[in-house]
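Here you go, one structure.
Removed: one protein chain of the complex. Kept in place: all other protein chains.
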Amino acid sequence: MKRKIGWAVITILVLVYALFPVLSILMNSFKSSGDFTEGGQFLPRTWSTENYQMIFFGDAKDLFLPALRNSLGITLIATVIAVVLATLCAYAVARLDFPGKRIVLGAALAISIFPVISIVTPLFNLWRQIGLYDTWLGLIIPYLSLTLPISIYTLSAFFQQIPWELEQAAQVDGATPFQAFRKVIVPLALPGVFTTAIIAFFIAWNDFVYGISLTSTSAARPVPAALAFFTGASQFEEPAGAISAAAIIVTIPVVIIVMLFQRQIVSGLTQGAVKG
Amino acid sequence: MSTAAQPREASGSGSSATTGGAVQKRNQPRPRRTERARAEARLGWLLAGPAFVLMLLVTIYPILQAAFDSLFSYRLTAPQDRAFVGLGNYGVVFTDPVFWADFGVTLLITVITVAVELVLGFALALVMNSAIKGLKGLLRTAILVPYGIITVVSAFAWFYAFDINTGYVNSWIGQPNLDWFGSGPTALVVIMASEIWKTTPFISLLLLSGLAQVPSELTEAAKVDGATWWERMSRVILPNMKAAIMVAVLFRALDAFRIFDNIFIMTNGAYGTETLSLLAYRTSIGRLEVGMGSAVSVVLFLLVILIAVIAIKGFKVDLAGGGKR
Partner (left out) sequence: MSTITLKNLVKRYDDGFEAVKGISLDIADGEFMILVGPSGCGKSTLLRMIVGLEDITDGELQIDGKRVNEMAPRDRNLSMVFQNYALYPHLTVYENIAFPLRLNKNSVPKDEIDRRVRQAADMLDLNEHLQRKPGNLSGGQRQRVAMGRAIVRDADAFLFDEPLSNLDAKLRGQMRTQIAQLQRKLGTTSIYVTHDQTEAMTLGDRVAVLKRGLLQQVASPRELYEQPVNLFVAGFIGSPSMNFLPAHPVDGKLRTPLGDIPALEHQLKAAEGRDIVLIGVRPEHFEDNKLVDEGVRSKGWTFKADVSHTEWLGNEQYGYISYEPDPKVSGLLNSLAQDLDADELVPMVVTSLEATSRIRGGQQAELWMDVRKLHVFDAESGENLTRDAEEGARLTAEAAEERAFEIKRAQQEVSA
C-alpha cells in the first residue's frame, strides 16, 4: 500500500515536471489580451479563443499560416530525403564490406556535433549570391545537415540488429532474392526506418537558427522563426496570446507522435547513442 | 552463427556467395581483393555514397568557407572593401572582452545544465527503470513530451511564466516586482531551467538504456553480499554504466555549448546572457560582418571539436561503440 502511494506520488511528480510548461503555455493561449496586462496568473480569467482566431483568421494569419505550411513542407521533404538516403547508406554499412565504411559512420557522428551557427554564416552568404536565400530549397539543404548524420547513425545501429540470416533462410525456402527482401527484410527493417523518420522529423521541426538566418519573408520562414517575429495586434500590445496559441498548434503533432510511438522513439534514441 | 555482416549480392546467376561472415570471423588480413570483393565495395559506395557526399557537402563545405572568409575583413554592407587580413580577425576576437565574457557564459551554462541534467536525468531513469509495466509507458510518454517540443516553444513557455508582466511565477512566490529578465543572473536561471527541462529527457533515456545493460545478477549478488541501496548504486551500478554516463554527458555538453534558441527568445543576449553562438549570429547575420562572424564561427567550431577530443582521448569515451560492433 505504502509502495502504491509512493509510486502515485512519483508519477504525479514526473507528470508535473514533464507537462507543466506545456500546460502553462496552453493556459496562456486561452487568455484574452487583458489577462496579460493586468499582472499574470496561471489560469485565464476568462477563457477565450481570440488568440486562435487571430492566428487562423485574424491579423496574425498572414504570419502564421504560411509559416505553418513552410514548416510542414520543408521539414517533411528534408526528413524524407534524409531517411531515404540514410536507409541506402545504413544498408551498405550494416550489410556490405567496403573500405571506408568506418569513415562513413565516423563522419556522421562527427558532423552531428557541429555547431549549427558555424555552418549558417557561410550559407547565409552563399545563398544570397546564388538565390537560395528565403526559399524552401535554401532550408531543405541545411536541414539535411541536421537530419542526415543522425539518420545514418541510428539506422546503421538498427540494421546491424536485423537477423540477416533470415534472408538466406527465405532463399532456402524457395524465395527469389527480391521476395526474400520484400517479404522478410522489409518488414523487419521498416520499424527502424519509421523510428528514424520520427527522430529526424523532430530535429528538423525544432530548427530555429537556420530558420531565422536564411529567410526573410513568409516565403520560407518556418514556425519557430516566425514566432520570434510575432507582434501583437498593435505595436504596444503583448503578442503572448498569439504566440502561445501558435506554439500549441505546432506542439500538437509532437504530442500525438510521442503518445503513439513512445516505445519506438525511445529505442531509436538509445539505439544510435549508447550501445554496449 | 555470426552472420551479422554477411555480404550478399542480390542478383547473381544462382551462385549465392556468402563468404563475408566466415572471413570476418577469422579476421585475417586478406592478401588480395577478389573480383567479388571489389564488386561489393562498388555496391557499398554506390549505396552509401550519396548520403555521405551530401552530408559532407552541407557541412564540411560551409566550415571550410567560413575558415576562408575569416581571413578577410569583409562586410556585406561594403563588399567592395573586402581585404585580406590573415589572422587579424582572430586577433580581434581573442582580445575582445565580449568574446571572453560570452565564452564564460557559455561554459557556465554548459557546466551547470549538464550537471543538473545528469542528476535529474538519472533520477528519472531510475524511476522509469523500476516502474511497473503499465506505469512505464505513461512515464516514458510524459518524459518524451519535453524532448519533442520545439525549443523555441519551451523558451516562450518559461519566458511567459517568469516575465514580470505576463508571468504568474512572481505572484506565486510573492515577489511581484522581481524582473527576471532585467539582470543577467536571474535571466540565466530561467534560460537554464528551460534548457534543462527540454533536454533532460534525452540524457535520462541514454542513462536508462545504460541502466538496463547492468546485469541484474550483479545487483542481486550485491544484495546477497549485504550492500545497502546506496552501496549498490555507487559501487555496482554506477561503475558499470560509466560508459553510458560518459557518452550522455559528452553529447549533452556539446549540445549545451551551442545553446542559442532559449537565449535568443528570452533576452536576445542582453544583460550579459550572450553566448558564443549568439555572438557569431549577431556579428555575421545581425551586423553583416561576415569576416569577423566567420572567425567567431570557426573558433566556436574548434572549441566544440576540442571538447570532443578531450573527452574521447582524456576520458576514453567510446562514442562509436554503437557503430563499430
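In this document, chain identifiers A and B correspond to the written order of the chains, with residue numbering beginning at 1 in each.
Please note the rule applied: contacts are C-beta pairs under 8 Å (C-beta built on N, C-alpha and C of every residue); 3 or more make two chains touch, one makes a residue touch a chain.
Just so it is clear, the model here is predicted, and its values are computed rather than measured.
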{"item": "Among A:171, A:218 or A:264, residue touching the chain not depicted", "value": "A:171"}
{"item": "Hidden partner chain, residues of chain A it touches", "value": "163, 165-166, 168-176, 179, 183-184, 187-188"}
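As a working rule, only the chains that are shown with their structure count from here on.
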{"item": "CA centroid of chain A to CA centroid of chain B, Å", "value": "15"}
{"item": "Complex contacts: residues of chain A adjacent to chain B", "value": "7, 10-11, 14-15, 17-19, 21-22, 24-25, 28, 36-37, 39-42, 85-86, 88-89, 91-102, 104-111, 113-126, 128, 141-142, 144-145, 148-149, 152-153, 156-157, 160, 163-165, 167-168, 171, 177-178, 181, 202, 205-206, 208-209, 212-213, 223-224, 227-228, 238, 240, 243-244, 247, 250-251, 254-255, 257-259, 262-263, 265-266, 269-276"}
{"item": "Chain B residues touching chain A - in the complex, by the definition given at the top", "value": "1, 3-8, 10-11, 16, 18, 20, 24, 37, 40-48, 50-52, 54-56, 58-63, 65-66, 69, 76, 124, 127, 131-132, 135, 137-154, 156-158, 160-161, 163, 165-172, 176, 194, 197, 201-202, 205-206, 208-210, 213, 243-244, 247-248, 251, 254, 257-258, 260-261, 264-265, 277, 280-281, 284-285, 290, 293-294, 297-298, 300-301, 304, 308, 319-325"}
